[in-house]
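All protein chains of the complex are present and in place, except for one that has been dropped.
Here is chain A:
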């Protein structure tokens, strides 16, 4: 187990290096200039732009800039944002709580819907309930979040006027009122993301459970005279959920990475909206840091998923 872990971590290093090199080169080759607004402004002399480019080292060759970035990253310096003129890590840390809250809650909501619905539908395949659940799941993951998001805004904010559609990270209220306001503004983004995720989870849970219910040990359990409820929860669900757990583990980087489109629609100040605004203003250090951290998380959670798999199903061994 320990040697397996060490080997996997060692393999991760070259792959992360390769990822960072590709990301950096692509960003360096992409068109755009972080100081382009200066070029169109007649009041800013071109020397200021030249001085800024020199100061931030944009004029150096790509490889020089890459190694400079790599050396700084290795020392924990994530870079310096052109647009905000502050360190990238503090910029990212400001966004983490909101992202974790909104995207994390939506994942919980998705699981809270998908698990009971998926299991119940699988234990009664092709019943009316199963048909309805299936149809809704298809509808759910066919509708993109930007569409449902706008639909929700039109319905709940504009026609009914129940919920605000601009998310504010600091609400000027305390105590219960704060929780109430927070809930009101978070309902729509969480529901939009949660329902979309729930739709695909439901399909996974249903098919995983369906595979297990037909196995002999389930029939044995029933023959022992166990109640249907006990059979479903203790015997079927536990084994069926192994692939689902892996799936959820692989979704975890997305929880940190935020939801780009939904965050933009509801103005949720998460990592996703930071990434988008950094891309639009050609703020390469921020884009680089966010995408690279995201890549690290994907590699890390892949590893965790593999370890989890072996722990849940002892038949899988680490070699």
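In this section, contacts are C-beta pairs under 8 Å (C-beta built on N, C-alpha and C of every residue); 3 or more make two chains touch, one makes a residue touch a chain; residues count from 1.
Rule of thumb we're sticking to: contacts and distances are computed from a predicted model.
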Report summary line: Answer for the undisplayed chain, UniProt naming, from "Peptide ABC transporter substrate-binding protein", "Monovalent cation/H+ antiporter subunit D", "NADH-quinone oxidoreductase subunit F" or "Phosphoribosylformylglycinamidine synthase subunit PurS", is "Peptide ABC transporter substrate-binding protein"
Query - Given A:85, A:224 or A:315, the one touching the chain that is not displayed - result: A:85
Query - Given A:14, A:31, A:61 or A:314, the one touching the chain that is not displayed - result: A:31
Requested in this report: Identify the residues of chain A touching the omitted chain, counting contacts across the whole complex.
Outcome: 31-33, 35-49, 51-52, 55, 80-81, 83-86, 91, 94-95, 153, 157-158, 161, 164-166, 168-170, 172, 264-265, 267, 269, 273-274, 277, 280-282
